[in-house]
Structures are given as C-alpha cells and as structure tokens.
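Just one protein chain is left out here, and the rest sit where they should.
Labels run A, B and C following the written order; every chain starts at residue 1.
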Amino acid sequence: MATIAIPSLMQKLTDGANQVVVEGKTLREVINNLEAAHPGFKDRLCDGDRIRPSISVYIDGVMTREGLHQPIGAEANIHFVPAISGGLASHGKEFS
Amino acid sequence: MAEKKDYKVVGTRPIRHDGVDKVTGRALYGADFQTVGLLHGKVLRSPHAHARIKSIDTSRAEAHPGVRAVVTAKDFPAVEDKIADLGEGAANVKDLQDNVLAGDKALYKGHQVAAVAAIDPHTAEEALELIDVEYEVLPPVIKVLDAMKEDAPLLHEDMHTDEMGEKSEKPSNIAAHFQHKQGDPEKGYAEADVVVEQEYTTETVHQGYIEPHNATALYNPDGQLTIWCSTQGAFAVRGQVSEILQIPVSKVKVVPMEIGGGFGGKINVYIKPIAAMLSMKTGKPVKVLMSRADVFEGTGPTPGSYVRVKMGATNDGRITAAEAYLAFEAGAYPGSPVGAAAFCVFSPYKVENGTVDGYDVVVNKPKTAAYRAPGATNAAFAAETVIDEICEKIGMDPLEFRILNSATEGDIRIDGPPAPRVGFIETVEAAKDHPHYSAPLEGENVGRGVASGYWPNFGMKSSVSINVTADGTISLVEGSTDIGGTRASIAMQAAEVLGIPAESVTPTVADTDSVGYTDVTGGSRTAFATGYAAYEAAQDVKQQMIERAAKLWEVDAGEVQFADGVFSSVNGKEQEIDFKGLAERLDETGGPVVGRGTADPSQPGPSIGLHVVDVEVDPDTGKIQILRYTATQDAGKAIHPSYVEGQIQGGAVQGIGWALNEEYIYNEKGEMTNASFLDYRIPTCLDLPMIDAVIVEVPNPGHPFGVRGVGETPIIAPPAAIANAVYRATGVRLKELPMSPGRVLKAMGKI
Amino acid sequence: MRAFEYVPAKTVAEATSLLAEKGDQAKPLAGGTDLIVMVRENRRQLDRMVDIKDLPETNVLSYSPDTGLELGAAVPCHEIYADGAISAAYPGLIDAAKIIGGTAIQGRASVGGNLCNASPAADTIPPLIVLGAICVIAGPDGSTREVPAEQFCTAPGQTVLENGELLVSFKIPPPPKNSSSFYLRFIPRNEMDIAVVGAGASVVLDDAKTSIVSARISLAAVAPTPLFAEEVSDSLAGKEISDESINAAAEAAQAIASPISDMRGTAEQRTHLVGVLTRRALNGAIQRVKEA
Partner (left out) sequence: MPKKVHVQTTINGEAVEYLCEPRQSLLEVLRDVLHLTGAKEGCNNGNCGACSVILDGRLVNSCLVLGAELEGKSLETIEGLAEPEQLHPIQDAFLENAALQCGICTPGFIMAAKALLDQNPNPTEHEIRYWLAGNLCRCTGYDKIVRAVQDAAQTTS
C-alpha cells in the first residue's frame, strides 16, 4: 500500500484528509485507484496519458521522471508537488 | 558513492582548455560567425506596453532597396494551444510563438512584431521605419498587485487561474495559485514568544550578460535548417524552434558558438526562429543581432515580486511557525519562478508548521526567464531579513540561530518530501570561524549583516563521448555549452578516472547532430551532470582499455587492474602499461576505443551558502558602499576550485547589484526608461571590494566525486545580507529592492 | 540611423563653412562620445559630421599663471588631467574631467563637446562656470565672439551657437590668490553614471583663510541647463567660514533648484542632494585653499 500526501489545494477531493492509502504497483495504478476512491484526482494530476507538467511526483523523497510507468514499492510514500518552473517553461519543470 | 579522497586531477587548478582562444580574441562567439552571402536581419518592436495590433502593412519596407524579406506572425505555421513537452521542459507552443512575433496583441514594450532581412544591418534598420503597424493602445498593468486586482486590465481574456488542476470561473491575470502546507501554523504561533510579519517588494531585474542575443540561420532547399548561435542549450533551441516553426527536430541542427554569459537568460528563443523564417523566405543565411536595448526590453528578465513572510520563534531561538505569501510577475505569459521561490523560502530551516502560497501573475512586461536560482533571491530577501529581526528581538547571534534551526537530512520539507543532506551547519561554522565575522567594525554608519541562500540544484540529461587518441590523450565531446569554464571541470572528471593529466583531454562542445541529447547549461547542473556523464564515458573507456591490456598480455580481462593511470596484470606476470602506452597499441588490439556516457542523475544535491557583508551608508545621500564581503558555500567537491570561487564571487556580485541599484524603471505608460548599461546599473569593479569565497566540501552522495552544483546559490543571500547590514548601520530596515540611494533616504526619513 | 557624410576639416574657416552649408543637418565631431551615440540611436539625424579635432585652434592646451588657461574645445579629458600645472590650478575642472565616463571615454571626450551637448547634467559645465570660463566661438564669416560659460546653454541640448558657428576654445582666467575649486556629483555607482545632481564651487579666501572673499556655485541636473547660482554665490562674499554660512548657502541653493523626477532620481531626492552637494563642494574648495 502506498501512502499519498494530498496537497492542501486538493484536499477538497478527500474531504479534508491530508493523506490517503491506496494500492498500486505503478504510478498509473495508484492514480487510477486514487481516482476510484476520490473522483476528480485523475484530471487534476494528469493531462491525458501523462502527469501534468505543472506537477512533480516524488517517490520516497526522490523526484521521478518516469511518469505513469514509475514502479511503486509496497510501502512507498508519494508526494504530488507543484513543479518548480523557471526559464523556458510555461508550466515547466526545472531551469535556470 | 564518492569513491576516494586523494584525487590527482580533481581539486587542482589547470589552465582552462579554451583559455588561449579567449584571451587572444580568437574564440568565436555567436555574433562573430561569418559566412558567404550573409543577409542581416532587424526586428521591429512594439512601442506600446499593451496594444491590439489592428494591421501590419509591410509593403513599403519590402519595396525599400536592399530589402530581401519581411516576416510577421502571419508567417507562422498554425499550432495548437497546448503544453508541449520539449524534452528539456514543457511550454505552451502558442505562447512561445506569440512571444517571438506578436499576433493579436503586443503585450509589452519591446515585443517583437515584424522583422526584415536586408543586404546590411543599416539597410534593414532603415526598412523597419517603413513597416506600418496600426495599434489600438490599451491600458497596461505593470505591478503584480495591480494585476491581481479584480478590475485590472486583462492581458489574456481567455486565461483562468489554475489551482493545481482546478480552473477559476472568471478570467484573471493570475495564471496559477498553489500552496504548500505542513503542520498547524496557528498552533505554532501560539507557542511563539516572538512573531514577526513583514511585506517586501522587489523590482524586475535582468541577467545583464554582456553579449546580446544573436543568431544566424540557413535554410536549405532540402528542408534542413542550421542555426549558429550563442545559447545555454543547443538542444533547447532545437526543441523550441522545431515546435515554433513545426519542423521535425531531425531537420534542425543547432551549432553552439561560444556564449558571452547567460545566467538563465539564454534558454528561451527570441530571434532564432526569426532568423530561420527570414532564411526560409530568402534562401540565404540571415544573421540577426540584438542591441543592448533590445536585450533589456525584449528578453526575459527575472520578476518583480511581492512577498509577505510571517515567522514565530521562542525566546530560546526555535522557529515554531512560518508562512509566506509570494506573488510573482510572470511577464506577458505565464511561467514565473514562483514555484522555486516557494520551495526555497524556508528550505534551510526546519519548519514543522508552515504554509506557503504562490501566485503566478501576468503583467505587461517581457516574459520572465530564468536568472540564477530563479525566485530564490526574492524569497530569501524576505525570509532572511525576518529571521534577522527575530534574532534581534530575542537577542541571539544570527549564526547561532541558523545552526539551531538548520534542517537536517530527513526533515520534512515544506512541500512534503524529506530534505536531502547539505552542509548548512558547515557553511555557517565556516563563516563563524572566518576572521571577517569577528573583525571589529570601525567608523560611523557601518554595519555587518549575514544571510543564507539555499538552492535545490538540478540533474537532468547529459551525454558525453570520448575518443582515445594514439598519443595517449583523449578527445571528449560534450553537449553542454561552456559559459564559465566547464570544459575544464568536465574534462578533469574524465582525466581523474583515466589517470591522465587534465591537459591530456581535448574537450569539444558539439552541435546537436554530433553529440547525444544534453540539457541546458543551467540549474547548476553542468559540472555535476555532464561531469557525471564524462565520468561514465571514462569508465567505459577504462573498461575497454582493460580488455585491450588483457588482449595484449593474453590474459583474462579479470586479471587486469587499473590504478593511478597504470594497467597491470594481477596474476604475477608483473606486466604494466600506462594509459599512454596502451593508447599507442590500440591498432593491434582491436582498433579505436570510443567511450560513451549518459547521465540523468536523480540526486543533484542541494547547495547552500552563508554570506557576511560589511557596509557603510552615507546618511546624507543614502548610498551604500560594500566594505568587505565573505561568502561560504557547500560545493560538495570543487573540481576546479578557481572556477568554483569564480561562481561564488560572480554570483555574489550579481546579488550585490540586485541589492543596490539594479531595476527596470517604468513610466506611467508602462515603458522601461532605463534600457541601457548607463542607467541599468550593474556593478563596476570600482563599486566592489575583493570577494572572499570560502569553499566548504560536504560531498554529495549522488555524484561519484561528491559534486554539488555551485552556480546559482551565491546570488541568493546578498540582498538580505546587505539589508541586515544596512539596518545595523542606520537603524532602518529596507523592505524594497533595490536599496537604491533614493529608497534609503526615504526609509531614513531624509526625504 | 540614416547615412551621413564624414568630412575632416583642415581649418577653422573650412569647418565653419562646412557646418553653415548644412545648417542643423551638420554637427562638428570631436570625441564623438555623445554625438555618435545620438545619431546611432536616431535621437538626432544628420547629413554631415565635420571632424574638427585635428585643428590647431581646437587642440590648444596652454597654461600660464599670468594669463590663465587656453583650452581647445576638442582636447580630450585625459590630456587635461595629465598636465600637472593645470591640475594644480583648476582642481575643480580636473574633478569633472576624471569622472566623465570611464577611462576609454576620457581618451576621446572633450570639455568642448560636453558643453556643446548641453546636457543639464554635464559634469564639466559647473566647473567651467565657477572658474569663469569664456567660450570662444568662430563664425562662418571669419568673425569670433566670446560668451561666458554660464550663458552658453539655453535649454536641454540647445546652445547659443548659431548656424555655422563653432566652439573653438575656452579662456579660463588664472586662479586668484587663496582660491581653489571643487566639483562633485552624486551617482548611485562609483563611476560610469550620469549625475543625479552635480555641484561645483570656487572660492577666494582672505589671507587668514577664515572668511570668504568671493565664491561661485554652479549646479547640474536640477534645471533645464546647468545653473549658475549667482545670488547664492554673492551672498557668501565677506562671510566667515562656518557651518552656518555654508548651510545657509546650501539652503539657498536648494531654493533655486527646480529639478524634475526621472529614472535617475526624484525631484525631492535631487532637492535634498543640492543641499548636501553644495555643502560638500564649498567645503571641498575651502579645504583645498587651506591645504595649499
């Protein structure tokens, strides 16, 4: 079971809970299960088949760049964080 | 992972490989590129900060003798209004296009509107005056808080505020709002003995690289486009030009020339697609150069901002709660660095109860670009001066306060994930132990201030290949443009692995067809990530060379070891050959050796610095003089200490410039009134003392030699450190940047 | 920038006739540090530049304690401050010559050009005024006329020069006994800026060096032209040197300043600085007399 920290601006979707525990072997499964439990998440986190460029995903403290394919360990801690944008990006990732 | 401490090459100070070219004037920068049949392009820019473009008539310009082509936004291919992943970041392609040549509206003075190619630059310039643009001038909005008002003029009538995926109903200049939250701030304030809350504003500032943007493009009838230019990232140019002009990336070759400074400002493209479009129309190579005024008015600076910070602490110096409200000017299109600001504002410290709100707001100014630790300086100016006020109120030494509250590895960051290891306490201790901190301050109107700066650093992708040469040297091909000596620091990492001198490496920065994908020189990533790729490529070479030695000695590769530049056989045969000796014998052992390495490291390792400054303030004129400056910084491991010191010194001085005088000054029409190096006042050498750079080395576990990026961090602390010093000198706290003489006089009540 | 022609003049007469021929479409070129930039940035459009810096008359640099200084209009700043005797006699002029632009600008920029550019913020004009410089002007008909420095500028960028006239040189009287001069400006950096406010002062003290016999004060960047603060200057005559008398002069100077607000400073900042700089200029000049 992965523990997801819910960003404060998304806690409306979880009735105020700041943490949710869901199953999933990949990030895709985790988000699908999150969506099933708390409808609305998928659209907030994903743009079609990808994580929105404005969101960074941390698995156990390390930012992943593998998107929805990212394997998720049994006891993973997942954070969805507003991406740090800088130079090029309109809603981009990482620059200076 | 850091493998050993007694390095032969890493940590030494060889002469940089491109040095002779650069001191003799022979190094070719973008504007130095020449080719036969060259045409020259010039760009017409909007004279208005906000205007609807009703029509553009180019016929008179086209008829001007010597003019070969004119382009406007009508010449763009159609693109979708969507976020495109450009490999090195994502961007809305429509916005990118619109910023290169304005479509329906000009959104800032200096916005590119049309361009001309002609037989020489003067003829092209004459033709600009013959382009007739009919504008409907609209009211501009320049300041972030004005742009956030309900009744503010809207830049984009169809833009709605994005709150982590949720869109506002009404259109707004606020492109995005996000929030980080940990614990319970109210509970934290209840535990506090002291609570300080202050508001801060900063003005737009520019990177101020000395070389203006430049581009020469040649479009061939076979559809192949080549662009010679100065850029922080040849692949970033390729990606943007490809999207803007809707050409496959394989048809775009970008040749990076030497680059005269960037600091984040030479990632976005402005005139490169224009040079390409003009070449497409004329079939000739077209060179476009910006003037200094073009650079100020038409390229991305770093934003002005409004920042409010509230912090509570106990009398024994423990932070109990902290909040920040950050509103940043994105410029004409969304995408300010407010995300990085929100991340960095409290990063050095353990904050268990905190909230950070960030707002990305469009205004009628050039679209902001990155500038050295983008966002962090604005944020630190606020947070680090609030901390100074708290220290004063509870009577604690500001360095002790920082040691007490330092975030340590595993502490929960404000955005949720755990903090990685960084030598914060070590940099503070280094400052404490430095003679500067204990030196008595002499004279009147003088004061000493300190502040910290934290930057997460970035990894991203790099590729390196290495060819072994028969004389025992290697040629190293990399894709990172060298802005400050990175050829040397990358070459040195390969040399270390192979046990050869730095001088035995010939590094080359290659074009996009000649090296694997490499992200921009930015994010403090080049010595770290491209250095990592060079390490991997050298490891590959080493392994192949071990196999060659095995072949030579007719033993198993497992019986060959390599140490200190010498291959030897393990099993008693006592055979030895050094790298040079083996390189001479590649032909007979299987031919050329080519090593390759790629990197996309996940642990860049943050960097942190602590700055100490002494100032003198003239109480009659409000002018601040920097008397003494010391900057400590955790570099992880300094590959070439001279260039690490150089980054620290240069970054500190950019921060000093930001603190003292640098700002975009606007009139009521939204026009920048100081678009020159005369009135946009970057520091001269007469404004400064020597800058004492102290390198602290707490190795980054995410790099084989322990490297942490160093480029960005040193700009963050100076404005706050100087503001704290000015307070000691005058008793007045400055809450606006820059702390120009007029603002100081006002704060002191003299005017 | 539109195309123009470049003509090096060989004599003053040739220069004035080349200028007269084109009226306001011709300008003399000396150091070019202002003119070339203005033309390049389309702030001024010209058909002709007349290079006047190889004329003997515009290159004269001669000083004697009896007759004073004759300074050609095209002499670059660095030649002036390289001369020890001139530096000792007219320190206020040297203060200004050493702070115009950077070293490379001072290799070309001339005092004459600085005056003809007629910027309200020009650094060398207040020293010219307080040193009582006379401008020698050649006309297209071969005539010459003389105009005091304080009357030369008429508006920002405008001067008394008529069509075809050329500023040839300055005559600066020898410094009186017990006198000295001082110029300073306020700028946000330490070099490479335009004055937010500039102040020049010259003083003649009595033999005891305790009171002021006469003084001249001039201010830059606080009015449409560099200002000769004549009444303020006269009010110092006969006054004892004291904080009180200096402060009174500084306040009087503030009263006559009429600065504008622009990107280099606000009107209130400038008015404040007039007081500060007038005090410092007067004290600086007095100090120099005392130390002499």
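As a working rule, a contact is a pair of C-beta atoms (placed from the backbone, for glycine too) under 8 Å apart; a residue touches a chain by one contact, two chains touch by 3 or more.
Being a predicted model, the structure only gives us computed values, none of them experimental.
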{"item": "In the full complex, displayed partners of the excluded chain", "value": "B, C"}
{"item": "Residue among B:Y108, B:Y209, B:F401 or B:F579 that touches the chain left out of view", "value": "B:Y209"}
{"item": "Positions on chain C where the hidden chain makes contact", "value": "1-6, 8, 29, 31-33, 36-37, 39-41, 49, 51, 76, 78, 101-105, 107-108, 190-192"}
{"item": "Residues in chain B touching the chain absent from view", "value": "13, 15-16, 18-20, 22-29, 31-32, 34, 122, 207-212, 258-263, 289, 291-292, 483-485, 640, 642-643, 645-647, 649-654, 676-678, 682-686, 688, 690-691, 693"}
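Going forward, only the chains that are shown with their structure count from here on.
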{"item": "Leader among chain pairs (count of C-beta contacts)", "value": "A-B"}
{"item": "Separation of chain A from chain B, taking each centre as the mean of its C-alpha atoms, in whole Å", "value": "27"}
{"item": "Centre-to-centre distance between chain C and chain B (centres being mean Cα positions), rounded to whole Å", "value": "44"}
{"item": "Distance from chain C to chain A - Cα centre to Cα centre, in angstrom", "value": "68"}
{"item": "Touch list for chain A against partner chain B, complex", "value": "5, 7-10, 18, 43-45, 47, 50, 52-55, 58, 61-63, 65, 79, 81-96"}
{"item": "Residues of chain C touching chain B in the complex", "value": "1-3, 102, 186, 188-194, 196, 262-266, 268-269, 272-273, 276"}
{"item": "Interfacial residue positions of chain B with respect to chain C in the complex", "value": "122, 125-126, 620-621, 623, 660-661, 665, 673-674, 678-679, 681, 683-684, 686-687, 740-742, 745, 750-751"}
